[in-house]
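Only a single protein chain was left out; the remaining protein chains are all shown in position.
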Amino acid sequence: MKILVAVKQVAALDEDFEIGSDGRDVDPDFLIRDLNEWDDFSLEEAVKIKEASGDPVEVIAVSVGPEEVDESLRKCLAKGADRALRVWDEAVRGSDPIAIARILAAVAKRETPDMLFAGVQSSDQSFASTGIATAGLLGWPHGAVVANLRYAPGAKTAVFRRELEGGLLHEVEIQVPAVLTIQAGINTPRYASLRSIKQAAAKPIEVLGLSDLAVDAATVGEAGSLSRVRRMYIPEKGRAQLIEGSPAEQAARLAAIIREFKGEAA
Amino acid sequence: MSGLLIIAEQRRGELRPVSLELVGAAQSLRRDGEQVAVAVLGQDPGCFAAALSVAGVDEIVTVKVPSQEFDPDTFAAAVGALIDARRPDVVLVAHSVDSFGYAAALAAARGLGFATDVFKVERIDGELVATRGGYGQKVSVELDFPGRSTVLLALRANMFKPPEAGAAPKVTAFEAPAAASRSVGKEFVELSAADDVDMTAAEFILTIGRGIGEEAKVPQFRELADAVGATLGCSRPIADAGWLPKSRQVGQSGKTASSCKLYIAMGVSGAIQHLAGMKHVPNIIAVNSDAEASIFTVATYGIVGDIFEIAEELRSLF
Partner (left out) sequence: MSRTDAVTRILFEAFSAAEVRLFYALGYAAIAVFFYGVYVQVRKYRRGAPLKLEGGLGRRVWSMFTSVFGGRTVDRRDPAAGGAHRLIFYGFLLLFAGTSTITLEYDILQPLFGIRFWYGRFYLIFSLVLDVAGVALIGGLLYMMYRRGWMRLPKLDYARPDRVPGDPDFNRPQYRREDWAFLWILLIIGFTGYVLEAARLVWLADRADVWDTRWWSPVGAALAHGMMAMGLGEHGAGLLRHGLWWFHGMIALILIALIPRTKVKHIFTAAASLLVRDPLAAQRLPRIPDTQEKPGVDKITDFTWKQLLNLDSCTKCGRCHEACPARAVGAPLSPRDVILSLREFANATLESTTLPAAAELSVHGKAPGQVAMETLWACRTCMACVEICPVAVEHVPIIVQMRRKLVEDGAMDPLLTKTLQTIHKTGNSFGESKRKRGSWTKPLPFKIKDARKEPVEVLWFVGDYASFDPRNQKVSQTFATLLHEAGVDFGILYDGESNAGNDVRRVGEEGLYEVLANANVAALASAKFKTIVTTDPHSYNTIRNEYPDFGGKYQIQHYTSFVKQLFESGKLKVTTPLKLRATFHDPCHLGRFNKGYEPPRDVLKLLGCELVEMGRNRSNSFCCGAGGGRIWIPDPVGSEKPAQNRIKEAAAIPGIEVYVVSCPKDLTMFEDALKTTGNEGKFVVKELIELIREAIPAAQTPEAC
């Protein structure tokens, strides 16, 4: 039994960031990298299934990115993944989620897992597409925004609940193997102590190139993306009118606004 | 020029309002002579025709499918067939839980132009340009789709103005091919409401966020909300931690403060998922100790200060 978990190392912006000279992306000096918050949950869900199963289940973490991504993969190993894979080639640079999905689909063909998990979205670009695009390329059943999952490895179906707007849940039964995108809050991700992350450094991370996966370079990168970045810019930020003064004065103004509003409503 | 196709969203027999926002967005993209068609899927799709009869809709396409509620395979097959048959330039769907379930798969399989969470659409020199956010919504990114004959865009809710009602578009039926569905939708589950509060109906909301620090501080704000006459709401971290029931969560996957006129956010940083549920409120007052918090970008008034001090002072005035 195998569960393949696709993870992403996301980039957050540091203070006083700058757009690069080509105007299409942020200068990398200002990027702070970390494992995507949603992927903590999807990895934890996979490891929970592994630990609850009587039969052996292998959890494999896979990510697409250059060497710095190894740090996030090591965190996954520390949190219970058995193996980690990283795919990289310079041709991959500039890929949109669909181009990435092409690579993930190739990895899934190679590993033939029973389940493929991804996070609902990434905290940096929030496309919410990579996981489901992979399913489309694989031709696998798929379900998005999984807030609750009941799956026994080896079973033919799984039952999950998708989290709809307004806090409503929709229960669905899906055929397996399937691609599921996991929603934050589905479980409580375990803490990976620094020591366990250090020890995980002893586990090897297999690095693959495009040729290892029989992926054509023309189908990834900017050429393989379904959109093109024209420009990136820092938007005009709206600014609230600040209420100054001592806390008592500020609260008094706030109270006045509330009373005025209620006067209207009444 | 083959027109614009909109995929409406319906759930439990009701048309979701975002469907009309999509119509509004389509107007800024239509070129002379282009038709805007809205497709609606369901067991009895015709019942939504009246709600979809709004200005700017030229055609309502009803698609009868076996499942009443959303099903990814059904939608992918039906929308794919619609695209094959009608060859639209632009297909608009909502950036929603439903579209998360199929849009990317469809776009990937067919090589459509594709972008999600788009909040601005326009034509620049005739080219379709979609704008979305990047790096946690701290930047804006303009995308175009060279060489793509059909572009599928998922639009963010509450960003486009729905048009006026009162039009009479023609209604046609579309025969969707039989699709083998590999998942079966079952029942809907309401999250157990510890209190029967309807955030979507509340006009005055006071929301608390991560800034309150610990569960022990919740009662103070519950009391404050009661004192000023507001409904107590919260952001996602509070609900996830169990400090308040999920029914109180405002945001993308919580409730939208649809009826709210006055919104006070205390200790809420303004993560994009939360803003999605409340930034449309006409009067927003944010209280946060961090002057750089994103919430201040959507608020009308802001207080940079200690939320507990402000809460205490405010409480003493009611």
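Chains here go by letter, A and B, matching the order in which they are written, and residues are numbered from 1 within each.
Following the convention adopted for this analysis, a contact is a pair of C-beta atoms (placed from the backbone, for glycine too) under 8 Å apart; a residue touches a chain by one contact, two chains touch by 3 or more.
As the structure is a computational prediction, the values presented were derived from the model and not from experiment.
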item	value
Of A:R24, A:R190 or A:R230, the residue in touch with the unshown chain	A:R190
Touching the absent chain when the full complex is considered, from A:K109, A:R150, A:K198 or A:R239	A:K198
Missing-partner contacts on chain B, residue numbers	213-216, 241, 289
Touch list for chain A against the chain that is not drawn	14-16, 32, 34, 188, 190-198
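Everything that follows uses one rule, which is that only the chains that are shown with their structure count from here on.
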item	value
Residue ranges of chain A in contact with chain B within the complex	11-13, 17, 19, 26, 96-98, 101-102, 120, 123-137, 141-145, 159, 161-175, 178, 181, 183-185, 226-235, 237-243, 247-248, 250-252, 254-255, 257-258, 261-262, 265
Partner chain A, residues of chain B touching it in the complex	11, 69-70, 72-73, 76, 95-97, 100-109, 111-117, 129-130, 133-146, 148, 182-191, 200, 203-204, 228-229, 236, 240, 246-247, 249, 252-256, 261-262, 264, 272, 283-287, 296-306, 309-310, 312-314, 316-318
